[in-house]
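Note sheet for the following structure.
Here the complex is missing one protein chain, while the rest keep their positions.
Then we have subunit A:
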Amino acid sequence: MSTTSGGTTHPDGGVRASHGIATRSGHEPDARGHFGRYGGRFVPEALVAALDELTAAYEKARSDPEFLGELDRLHRDYTGRPSPLTDAPKLSEHAGGARILLKREDLNHTGSHKINNVLGQALLTKRMGKSRVIAETGAGQHGVATATACALLGLDCMIYMGEVDTRRQALNVARMRLLGAEVVPVKTGSRTLKDAINEALRDWVTNVDGTHYLLGTVAGPHPFPVMVRDFHRVIGLESREQVLERTGRLPDAVAACVGGGSNAIGIFHAFLDDPGVRLVGFEPGGDGIETGRHGATLTEGSPGALHGAMSYLLQDSDGQTSESYSISAGLDYPGVGPEHALLKDIGRAEYQPITDAEAMEAFALLCRTEGIIPAIESAHAVAGALRLGRELGPEGVVLVNLSGRGDKDVDTAAKWFGMIGEDQRAEDADGTAIAERALSASDSSFADPGAQTEGIQL
C-alpha cells in the first residue's frame, strides 16, 4: 500500500533518498525562512551573502537530476539506505504490549541519521566551488559524518567540539582524526555544543569565501532549518511506507529525541498531514526539570534568538543563554530548531522531557531485550516510546526513530551501570589516558605508525 505519487520510489521499490529534497513538503517556511514567527536570519550581515549563495545552490540542486542521482547513488551504495524497520517484540512487553517499530538510522554508515544531511551538504559544497568545510559537533555523530563525507569527497575538514564533549565522546574524536579531520576543542563558555556553534560561526565569518559551514541540525539561519530538514525527510518517507507495508496502517504515535531536532523533524514530516498520528519529541530532562539541570528547551524555554534563528531557547530574564545539561552530549543544547517551535505552538507535535535515569533504563532495556545498543540520544526516544506504549495499550503501534548507535556511549553506560569493577578501574584510568592521548594527538602523529598504535586500538 502506497500513498505517495509516481516518481517517489525506485523501480525496485522503496523511497528515493532524494525525494525529500526533490519535492516540496507542503509545510514550507516563507521566502525568508520563517516558520510562523520563528526562524529567519539573526546573523551578522557578513554572512548574508554566503547564506544567499547557499539558498540559491540548494534551490538549483533540488531540481537537478544529476545532483539527485548522485545523492541517491551515495545513499544506496555508501550510506546503505533504505534503513530497515525492526519489530521490537520483547521491548514491547515493557511498553504495555504496544507494538514498537524501530526505524534503524543507527545502521547507516557512520552510525547515525546525520549522514543524510551531511552527504547532501558536502555535495553542495563541491558545487559551490568551496574546498573547506567546518562543522560543530556535540556527541561527535555529526562531526564523524562530516569528516567521513569530507574524506570521501576530498574536502578539508575542521570540526569544532566543546572541550567537555571531547572528553565524554573521546572515541568519536579519535574517529574524526582517523578520517583526516582537524578537531578543535572549544574552551569558551560551557564548553559544549552551544559554544562549538559559536566558534564555528566565528570561523565562518572570517573565512566565508572558501568555506562552507556544514551545520548539523535544523537550527541556525535560513536556509539551514529547511534544507537540513529536507535532507532528513527520507527517514519519515521511508518509514511511513515501511510501517504501512508491515502493519497495514499508520502508527498511532511517532517518537524521536530532540536536541536541535534534526532526526525528529526528519521522521515527523511524513506524518504532519496524518492527524491521527501523534508526533512526540523527547527532550533531555537531565537530572529532572525541577532541578534546573536539563536541556528541555521546548518544555521549559521561551522564544528568543540564538545562533541565527528565532526559536525557543533556555534563557534567563536578561536573555542570556542558560547552560543546558544532559548525560547525552548530542542533546545537551539550550536551543532547538524553529520548525519545532512552530509545531509546538500550533499543537501539531508535543514535547516531553525524559530524564537521564529514564533514558539509561531504556538504553539497558533495548540492549537486553533486542540486542541493540542505542546512542544515549536515541535512548531518550526509546524511553518515550515505552511511555507512549503504556498509554496506548496492546492495540497501539509506536514508530521510534532509532537515530544512532551506542558504540560511542559504551564508556558512559559502563560507568552509569557500575559495570567497571575495582580491579578494572585502574584499566579504566588507562583507557581514559589512551582516549586522551588520541585526543591530543596532532594530525601528524597519525601519520607516524609508532605514535598511533594505542590510538588505533580504540
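Operating definition for what follows: a contact is a pair of C-beta atoms (placed from the backbone, for glycine too) under 8 Å apart; a residue touches a chain by one contact, two chains touch by 3 or more; residues count from 1.
Definition applied: contacts and distances are computed from a predicted model.
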Name per UniProt, for the chain absent here [options: "Branched-chain amino acid transport system permease protein", "Dihydroxyacetone kinase DhaL subunit", "Tryptophan synthase alpha chain" or "ABC transporter ATP-binding protein"]: "Tryptophan synthase alpha chain"
Hidden partner chain, touching residue among A:50, A:122, A:227 or A:382: A:50
Hidden-chain contact residue, picked from the options A:41, A:104 or A:240: A:41
Touching residues on subunit A - with respect to the absent chain: 32, 40-50, 188-189, 194, 198, 201-202, 205-209, 303-308, 313, 315, 317-321
